[in-house]
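Dumping the structure here so I can ask a few things about it.
All protein chains but one are shown in place.
And then chain A:
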Amino acid sequence: MEGISTTNHNFSLVNGLNMAIIIIPTPLRKFTNNTAKLEIHADTIAKTVDELTVNFPGLKKHLLDDKGQIRSFVNIFVGNDDIRNLQQGATEVTSGSVISIVPAIAGGS
C-alpha cells in the first residue's frame, strides 16, 4: 500500500511502512500546504510523483507535461544523483531515500 504523510520528521514509520523523504522546493510549497518535507511510500520515482500529484493536484502541471512525463526544467534527484543518470521514472526508491525536486529558476537581479 502506498501512502503519504506530511510530518516533518526526517525519517519515521507511518502506518508501519518505511517511508522515503521528498523535499519540496519553496516555489512549489504553496501546492503542498507549505510543507517542505513529505514522507512517501512508493517503490519508484514514477509512483512517488503519482502519489504526490494525486494528493496535491496543484503540483501536477509543474511536475508533468501533457504526456505525463516529468518536465525537462524540473530535476529530480535521489540522494545526490539525477534520475536521468539512473533509471528515470523507474529509479528505485527505498526506505530512507531522500528525493529532491529542483525546478529551474532564473532570478539574478
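Note that a contact is a pair of C-beta atoms (placed from the backbone, for glycine too) under 8 Å apart; a residue touches a chain by one contact, two chains touch by 3 or more; residues count from 1.
One rule holds for everything that comes next: contacts and distances are computed from a predicted model.
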| item | value |
| --- | --- |
| Chain not present in the shown complex, as UniProt names it (candidates "Molybdopterin-synthase adenylyltransferase", "Threonine/Serine exporter ThrE domain-containing protein", "Putative tricarboxylic transport membrane protein" or "ABC transporter ATP-binding protein") | "Molybdopterin-synthase adenylyltransferase" |
| Positions on chain A where the hidden chain makes contact | 25-27, 36, 61-62, 71-73, 75, 77, 80-82, 84-85, 100, 102-109 |
